[in-house]
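Removed: one protein chain of the complex. Kept in place: all other protein chains.
Order of writing sets the chain letters: A, B, C and D. Residues in each chain are counted from 1.
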Amino acid sequence: MFAEFLQFLLSGVTVGAAYGLVALGFSIIYNASHVINFAQGEFVMLGGMSTVFLMAAGLPMPVAVVLAVLVTVVLGLLLEKLAIEPARGAGVVPLIIITIGASIFLRGVAQVAMDREFHAMPPFTGDAPIMIAGATILPQSLWVFGGMAVMGMLLWYFFARARFGKAMLATAYNPLAARLIGVNTRLVLLCSFGLSALLGSVAGILLAPITFTSYDVGIMLGLKGFCAAILGGMGHGAGAVVGGLIVGIAEAMGAGYISSEYKDAIAFIIILLVLFFMPNGLFGKRTTERV
Amino acid sequence: MTLLKVEALSREFGGILAVDSLHFEIAPGSIHSIIGPNGAGKTTLFNLVTGVYAPSAGRVHFEGRDITGLAPHRLAAMGLSRTFQNLQIFFNMTALENVMVGLHLTLDRRLGAALFRLGGVARKERRARDAAAELMRFVGLEAYLDVDADAMPYGALKGLELARALASKPRLLLLDEPAAGLNPVETEEVAGLIRKIAQSGVTVVLVEHDMRLVMGVSDHVLVLDYGRKLAEGTVDEVRANPDVIAAYLGSGAAGGTHGA
Amino acid sequence: MSQALKRKLADPRTGGLLGLAAVIAVLPLFLPNNFYYDVAIGAGLSAIVCVGLNLLIGYAGQISLGHAGFVGLGAYSSAVLTVEFGWHPLAAMTAGALGVGILAFLVARPILRLRGHYLAMATLGLGIIISIVVNTEAEYTGGPDGMTVPSLMFFGRELYGEAVWYWIVGAALLFTVWLSLNLIASPVGRALRAVHGSEPAAEIAGVDTAHYKVLVFVISAVIASLAGSLGAHYAGFVSPANVGFFRSIELVTMVVLGGMASTYGAVVGAAILTVLPQLLTGLEDYEHIAFGLILMLTVIFMPRGLVPSFFTIARNRLASAGAPPP
Amino acid sequence: MAPEARSPTSPATSPAGPLLEVRGLCSHYGRIQALHGVDLEIAAGELVALVGANGAGKTTLLRAISGVQPVTSGDILLAGESVVGASASRRVRSGIAQVPEGRQMFGPMSVEDNLMLGAYTRDQRQVATDLDGVYAMFPMLRERHRQAAGTLSGGQQQMLSIGRALMARPRLLLLDEPSMGLAPNLVEEIFATVEGLKESGTTIFLVEQNAYAALSIADRGYVMETGRVVLSAAGRALLADEKVKAAYLGL
Partner (left out) sequence: PASETIRIGTFLSVTGPASFLGDPELKTLRMYIESINKDGGVLGRKLELVHYDVQHLADKAKTAIKRLIEDDKVDVIIGPSTTGTTMATIPLVERAGIPMISLAGAVVIINPVKKWVFKTPHTDRMACAKIFGDMKKRGFTRIGMISGTGGFGKSMRGQCKGLAADFGISVLADETYGPKDSDMTPQLTKIKNTKGLQAVLNPGFGQGPAIVTKNFRQLGMGMSLYQSHGVASKKYIELAGAAAEGVRLPAAALLVADQLADNDPQKVVVVGYKKAFEKRWGSAVSTFGGHAYDGLQLAISAIARAGSTDKEKVRAEIEKTSGYIGTGGIVHMSPDDHLGLSLSAFRMLEIKNGEWTLVD
């Protein structure tokens, strides 16, 4: 029975790490602008799909990976420059709608430029399962988990310690004041899109060997990543990680112990319950507005 | 008979006692001022009295009824209104509509009537507009009637808050720094307004750092420091109190002139 | 024309409603066949939902990413109660609306305590849970394959065919818009906007913010449910595909595109996002690219939405045309 | 009334010309014009006060100087060089800091983070002493250095806003009603501080409703009405002006 539990846990952690990784991508743009970037999942897709296609074109994996990340980052920067920047000052909701448009657009481009099929990517370090007390986990899952841990840590450092990270936060909290203290808010926004595209593409590449990749994998990963980010408290690095793990584990335990048909519903019910008691997510900052 | 009675009221925020076992009473029909250093707890006190915050301890009574913990809209219905130090304007409306929200409790709020436009909604709305416009004239904002609130200068927004608060026909009106950002001439106008409001039977509680305004209109002054009562009395008593001078007034302001 | 009449016509309620009625009345002249009717009906049904959703999002400032769930519940109530339990369609529709109203009422208080993205998340979760339920309870709902729904009977007559439904949906839309305009122009509507503007200020003005948030949530959910029921009877079929998250997002997009806090904006947004994909089908593979692009460009150039932006432009034109030469 | 009080006096001449020069500045909010050709000059080291009724356009002018309000026509020169094309952040880097109207906190961030962000454009190794300086000026801020700025009281936020601007060690400090919401004893202190800053060479442009205090310490003053400068003279001279007295001092 313990082995079973452990297996559920490991499965949950694997999936949860994927959600957490995507959730981190959401945090960056959110932290710079309070915009939820619905195209975040598309960054994930672009990372994986580009790598697959570059490898199919004969490039060795490391080169393909680097190029894929570059491609995604460039697209992220273009998105900011061409679509977000011109609409600055439009308010958060219109900006979110723009990112929805962008996600449809990017998916459309991917299915024309690449294809509509699923693709497998070879795992980084083989696919011999690792046995832990009767449960198994794939080496690639460890990569995802490690990737998430490293990224989470870096982001935490970035926003809690680095000056530019704080300037980003400041820009989201009060763009006017940020400009008045000399923050180049355009650059901040541009960087936030570049960074989260980077993070998204890395996530996509780490995940592709496990989940496969196709032009529309971004939808589900984006949605679950969003849930994880909210659960943890939007914009909070550790929150994104923990949120991702909780959603993943809830799904796995739900599927294992309750009902596989309702496992997603179980995860959502948990999220709702958490929000009812902690309206700003697990780690979210409480509102500080005073009257 | 007291209008407002505060008993052992406390509120703490993460270890800081913003209001610390405060007792005081406010008699009806006068102008009371609450002054004190920045962070003394004046705004927090307003927030406790008007139900924005729940107290950590203590009780608030209004016209003899215990109103501790009641939601602000319930208090509004009982005749309590206020303005905000951090302006709370409906920026998605015109100035006039802002004031019309203040009339909410006096209007027909039945859903059916609203949906089907029954019971002379149109006529009542026109009358509400007139009433709101009248209030804006009263506070000197007739120039801004149909201006979008987000296009108004800061000073005018202060007046708008006052008009909106008056619209609900309060018996107790709490004003949080109504003269902040106004020049002496405008402040004098506000002083005149406050007197008029008080004369019309509304009890006014005023929080303000402009000593000329405070000393000019108050019947009674309460001084807070670190959430506690530092002094209480008439204008002259408070002005002469060395503790108040040391903690708050400083050397120049005690004379009642403005600024340095 | 008398001044009073002119003013009445310029008033969004009278003038706009007459305009909308005229459009609905004249449109069939340009609809060559049932397909076009079908698109128009689809636009009308979406518009009804969006007018309700706009009360919630545009006026009261509370986002919902779960409204497709309410539409779906309405549709499935009509389907399941008539097919499985043999209810009269009108009774089923009413029961559905009631049920959705009660559900919305029950969840509204805890959900609407949340703000911004957290509220978006909670409503999204609610919508997804609803869609999982209709997907899973195949015994009643037919699961992913959906189920057929009998026609709506009205005084013993079967309401069938696009031409008939066009007028039903048109009338329903007109009625919904009328209700929405009435609401907005009343103290209740102003209270909703006040909730959006500043909750503390609304409260101290005597507005029971929690009550109004719940109220508008319930109203918009009930409207969605009724539109869902109508849609189910019109289509004769319900399926879970349109109950999900994407449809919810689409509905919100319609509201924002048309213009938040604009009832006609909601109608225009719904019409455009319904018609546009039909226009783009000729592009085949490039359909999605074009759609995404148009969506982005519209919002970039008209961030406040089509209808408000259009009126601003028109007003500026008028003003500069009427201004004396410098 | 002294006749010279009416004629625009030229600023104290400095070899390099005025530090800030505003020429024919116009600015609009949409279709509404808020500034109608504002002209003014501030010499290096000067303390200039700007007074005017509410809605006169003072805040708009300061925002335009800082580069966060679009300018429709006219020019702004900093040390002889036009900055109208420069971004707000460039202007901060060239030495303009502002204490904005409405305090403009980074609400969820700590008091100390807010202060440190004030020195965002500066070399971080040099700011530690300045932080101590601000804490010395406002001991309350030191006590609350970890509290979220948004939860401070109004006056405390005003102190923080002033402190944050000082952290930039500006050449030109724009103050938009710095005394608003401050306790009387602190108001005195603020004006003393402003004078002290001027002594130490900072150029100051002070917008104040507390016109009496502002003009008392100012070298010169400007009076604005509905988007136009209508009067300028030495500070003391304006204090003596009957119209100013009647309209802004309430004497």
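The rule is simple: a contact is a pair of C-beta atoms (placed from the backbone, for glycine too) under 8 Å apart; a residue touches a chain by one contact, two chains touch by 3 or more.
Note that the structure is a prediction, hence the values are computed from the model and not measured.
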Out of all the chains shown, which come into contact with the hidden one? A, C
Sole touch to the unshown chain from A:Ser11, A:Thr72 or A:Ser196: residue A:Ser11
Touch with the missing chain holds, among A:Ile210, A:Cys227 or A:Ile270, for A:Ile210
Interface with the unshown chain - residue positions in chain A: 4, 7-8, 10-12, 14-15, 18, 111, 116-120, 127, 129, 136, 138, 207, 210-212, 214, 216-217, 219-220, 251-253, 255-256, 260-261, 263-264
Touching residues on chain C - with respect to the absent chain: 32-36, 38-39, 42, 135-136, 138, 142-146, 148, 162, 235-239, 241-242, 278, 281, 284, 287-288
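Quick note on the criterion: only the chains that are shown with their structure count from here on.
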A-B against B-C, pair bridged by the larger set of C-beta contacts: B-C
Averaging only over C-alpha atoms, locate the centres of chain B and chain C and give their separation in whole Å. 41
Rounded to the nearest whole Å, what is the centre-to-centre distance of chain A and chain D, using the mean of the C-alpha atoms as each centre? 43
Report the inter-chain centroid distance for chain A and chain C in whole angstrom, where each centroid is the mean of the CA atoms. 31
The positions of chain B in contact with two or more other chains are 43, 52, 84-86, 88
Shared interface positions of chain D, touching two or more other chains: 151
Chain D contacts chain B in the complex at 29, 32, 51, 53-55, 59, 101-102, 140, 147, 151-156, 158-159, 177, 179-189, 191, 209-213, 216-217, 246-251
Counting only contacts in the complex, chain A reaches chain B at residues 289-291
Chain D contacts chain A in the complex at 66-68, 87-89, 92-93, 97-98, 100, 104-109, 113, 116-118, 120-121, 124, 148-151, 164, 168
